[in-house]
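A single structure is presented below for examination.
Only one protein chain is missing from this complex, and each of the others stays in its spot.
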Amino acid sequence: MGGRESELVLLDENGIRCDGRKVDEPRRIMIKAGGLKNADGSAYIEFGDNKILVGVFGPRDVHPKHMSNTDTGILRVRYHMEPFSVSERKNPAPSRREIEISKVIKEALQPAVILDKFPRTAVDVFIEVLQADGGTRCAALSAASVALADAGIPMRDMVAACAAGKVADTVVLDVNNEEDQAGQADMPIGYMPNLKKITLLQLDGVLTPEEYKKCIETGIIGCKIVYDLQKKALHDKYFGSGGEQ
Amino acid sequence: MGGRESELVLLDENGIRCDGRKVDEPRRIMIKAGGLKNADGSAYIEFGDNKILVGVFGPRDVHPKHMSNTDTGILRVRYHMEPFSVSERKNPAPSRREIEISKVIKEALQPAVILDKFPRTAVDVFIEVLQADGGTRCAALSAASVALADAGIPMRDMVAACAAGKVADTVVLDVNNEEDQAGQADMPIGYMPNLKKITLLQLDGVLTPEEYKKCIETGIIGCKIVYDLQKKALHDKYFGSGGEQ
Amino acid sequence: MGGRESELVLLDENGIRCDGRKVDEPRRIMIKAGGLKNADGSAYIEFGDNKILVGVFGPRDVHPKHMSNTDTGILRVRYHMEPFSVSERKNPAPSRREIEISKVIKEALQPAVILDKFPRTAVDVFIEVLQADGGTRCAALSAASVALADAGIPMRDMVAACAAGKVADTVVLDVNNEEDQAGQADMPIGYMPNLKKITLLQLDGVLTPEEYKKCIETGIIGCKIVYDLQKKALHDKYFGSGGEQ
Amino acid sequence: MSSSIIDELKKSQILELLEQGKRIDGRALDETRELIIETNAIPKANGSARVRLGDSEVVCGVKIQPDRPFPDMGDKGIFICTAELLPLSHPSVETGPPGPDVIELARVVDRGIRESHMIDLSQLVIKKDKSVVGVFADNVVSDYDGNLFDACAYAATAAILSSKTPKWELNDDIPTLVEGQESDVPITTIPVSVTMGKIGNHIIVDPNADEWDVMDARITITTDSDGNICASQKGGNDGFSMDEIVRCGEISIMIGSKIREKLKQVKEGN
Amino acid sequence: MSSSIIDELKKSQILELLEQGKRIDGRALDETRELIIETNAIPKANGSARVRLGDSEVVCGVKIQPDRPFPDMGDKGIFICTAELLPLSHPSVETGPPGPDVIELARVVDRGIRESHMIDLSQLVIKKDKSVVGVFADNVVSDYDGNLFDACAYAATAAILSSKTPKWELNDDIPTLVEGQESDVPITTIPVSVTMGKIGNHIIVDPNADEWDVMDARITITTDSDGNICASQKGGNDGFSMDEIVRCGEISIMIGSKIREKLKQVKEGN
Partner (left out) sequence: MSSSIIDELKKSQILELLEQGKRIDGRALDETRELIIETNAIPKANGSARVRLGDSEVVCGVKIQPDRPFPDMGDKGIFICTAELLPLSHPSVETGPPGPDVIELARVVDRGIRESHMIDLSQLVIKKDKSVVGVFADNVVSDYDGNLFDACAYAATAAILSSKTPKWELNDDIPTLVEGQESDVPITTIPVSVTMGKIGNHIIVDPNADEWDVMDARITITTDSDGNICASQKGGNDGFSMDEIVRCGEISIMIGSKIREKLKQVKEGN
């Protein structure tokens, strides 16, 4: 029923996952607002072994001009992986996968940003995956929200993101790379906690209708954990760090 | 002298060709005018096992503008094969062959269309080869003429097209794929029956001067057969179908 | 220390190199000004077995316009090798090496040309390597200077170019292809003899500080030899040939 | 495919109708347009289908040919599904490399079929690690009227169901055709994609071109023959509430089972 | 290469002269421009020629090297002929990927030689199905003055006639050069391309740049040593009557036999 075989023990008898986590436990997450000198806003996230840098420019003029919109500013997103970010060295040309993820992240951020005060301009979000470990799109989306806020772009809400999935017939939070390869389903979710809106949702893998619902609920719990860390990152930058940095 | 060896009996003792046709007999031809909802004009042709769809847009604005002509409308043609149209799956990028055929068909249609009333505009002809079986350029050109007429583009004449060729030392009408591969010469011809002008002519393969002349005469006979079917297709669409559809 | 093994005798006991030259002797050089009918200026050089054609157009309008400069004319250079110019047939797409050499030659010519009287225009230098034999960039740069002069572009000085290098632990003038492959260092130099300025300098290979200095001195001597031939080529074209053509 | 003022007017009109429970073309909110499936449209391909969903039309041709396996996947055949908008399908389509919209379309259609494990790829191995069978399903859109996700998915699924695969053997490391040994492609389930649009607070199934131009967000959900959900993709510039997402799942199961009956007929007719 | 008003004036002038049986450069209607062929222009290539036809100039270099055969063509060597307009050949030439005009030029020149079976490719096999000899004739245009079809065709033909092919043997599946075993490329016939333009009702041979800019249509016809016709391509935005096409065939045979004598000298000089 969609499961794939593996020698890896994905979930042991004590409910502990292959990397030592509980089913409802995300990987280690560290978010930092700012950091880049030339970008108008930036953020850096470590999410498990993912390491992702985001820089934001704008609102700024659009080239070529016919791409601009006279009614509103536009949002543009590029998701890009470094050649050394994955186990087999990646060809530098943008892959179809990167183009699709760029679009999915753009549409997940769009409901959060308020650009109608900036007609004819663009806000550019550049996402650079330095090291990938499963779940890059969620980590990237979470960091992009922080970078947009750091750039002073008006926002309705933050977009926080986390995946849920199915591993060893169990719904778990935040599927890692091994679990994604060997597991049964992966459902990345992007969520605006205050507006209670799901703005990113994908699913690869087979779920019963009940598991489908449980995955969404689980993912949203993860998004709320991420949201607290996003707020903390911005707070640390603008009002001084009180704790881990 | 240019012939290629083959186990195939290209022409038997009764003058019958490998697909059962006589030397002066074209393959089965079915032309339909219209069919596409969004295109300004369209046509569909089955010519032997060729299946080709043509859509026409225009006269319409030209982008980029510097490609337009202030004195006349311009004609643009794209000939394109689907990945599944040939025996080995085709790479989707346009091949040099497709670019050349696009140009040859454009120049074959140009004398037929009257675009000087539409300066600064373009008429776009999009040819899609769904299934290829030898002689696609003739079938495509014939269908493109019908699609242009269906789009209401003013025309001096129709362009009808058919190939002649040399198979088993004999001049024959409408070379099919097997005959082209194993045969001695293939001469696609595009012809305006009322203006008596040859607007497309290519030749691959060796012909004596006499055979060269005979091929042209034979091809023109084929073009006239096609022309009647083009007229019938337009008549069927605009004045109701009286027969086969 | 950077030397590479070779069965070739690069320098024999009499100080004679693999192609019969002495250490301070350049290869046979023939420069001709003009020759192309359509170009505004042109030159042809044979430098050893290098055969290089250069054509210059301009000052002329720049497309696209946003590439132009309202204060001055711009110089553009394309260095290009024919598919048959090297031992293994070259792919026609411009290589990264060709792009880099184009830039290096452009920057070597820039101090020589006076384009501030021609704002919004470009001078295009097209370099075509018909046959390559080591040292193409120096030969190309030398021919490009002559072609610019032939096109009537105002110039502060000619740029003459020649390489020095290290072969068999000895500093030599004008490294040929075999010496470059098997040798220890190659240093192409471009030089304006009247302004005494080095406008091109590259180095691949290991040199002691003393050898580094000696290479520069040796290369400049070569540049002066080339300079005399450049002047002769222009003189021959404009005031009649007195000798070898 | 839009011009903002006309879109605004169109959106008002569509929204007004939806408030009354009506759609611009008279359908119920959870009603799909007429689906016509014609298989064997490209007889020289290994399988093919021409699908009309409302006024959207797609031709899918399947080519089956030997290929090298992907690294670390030496015990599996290859499946690749593409989608292309032909320039004759709509005046706004441009030639040239596909843009992000078309890339997303192709990848979502591909994943819906791939993640359902429709084709048992383990049966498509000529020699492990050396040579496998590749199934290439290429969709071309010949007429556009909204919702291409489902039109392409149905065309690809029908084309695969109608396909016959030749047999190859390795001779001297070269795959060689074994004549007269065609068989069905090994099928484990029939995936059905259902695409829903959100306009205001309304969820509509199978949006046509007018609805597509003005909708706030969309979601495509693919279900398999067991009534499970096997792939999903949210798109568009707004979001869904959790309840909406759950409801979309239910709709996709319900609609999916109806469409699946139509696709089964292709299989049985094969 | 045109500006419409000047072209109109030029066309009137050219047409007026043609009505009097004259051409703008003084030639007879069926007269080609002076043809200068210099072989061995690129000594390090396996063969080469520099050709000047009027003021059009082309350099062709032939590289001969081992290659893999095309699928299903394991008993034939490879022949590929290309053509490129160097940007220094005319101010209007742009760098970048070739446009349709240049692609057509290259393909017509290639087909003229290929369809004549000039090179006996069956003699260029190192090991059947594994390794064959490839003959690559690359034309670069260094000066433009109309009719490049013939200038490139003559350059390629002369370069091939002047070529020597090395010999290779397969060692451990790798083609290895056998030193000192060069031989002529196996030649069966000498193809000659003749390009004619139509201006009004006049057929002119070998149009120069002014004629090229204003002509209504053109046709290129290639003949072989037996006086047969082996390739043809019509171009341009008008058509030919059947009689004109037949007459063009006759002209191409007549002119072709004259040019062939020049090319034979290359062969004999080799």
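For this structure, a couple of remarks:
Chains: A, B, C, D and E, in written order; residue numbering restarts at 1 for each.
Operating definition for what follows: a contact is a pair of C-beta atoms (placed from the backbone, for glycine too) under 8 Å apart; a residue touches a chain by one contact, two chains touch by 3 or more.
All values reported here derive from a predicted model rather than from experimental measurement.
Seen in the complete assembly, the chain not on display touches A, C. Across A:14, A:70, A:87 or A:194, the single residue that touches the chain missing here is A:87. Per the touch definition above, the residue from C:37, C:120, C:197 or C:232 contacting the chain not shown is C:197. Contact with the chain not shown here comes from a single listed residue; of A:42, A:110, A:142 or A:218, that residue is A:42.
What subunit A contributes to its contact with the hidden chain is residues 36-39, 42, 49, 51, 53-55, 57, 60, 78, 80, 82-85, 87-89, 92, 124, 126, 128, 130-131, 133.
What subunit C contributes to its contact with the hidden chain is residues 1-2, 71, 88, 96-97, 99-100, 102-104, 107, 110-111, 187, 192, 195-209, 212-213, 216-217, 220.
Operating definition for what follows: only the chains that are shown with their structure count from here on.
Of the two chain pairs shown, C-E and A-D, the one joined by more C-beta contacts is A-D.
Chain centres were defined as the mean of their Cα atoms; on that basis the chain farthest from subunit D turns out to be C.
Taking each chain's centre as the average of its CA atoms, subunit A and subunit C sit 52 Å apart.
The complete set of chain-chain contacts reads A-D, B-D, B-E, C-E.
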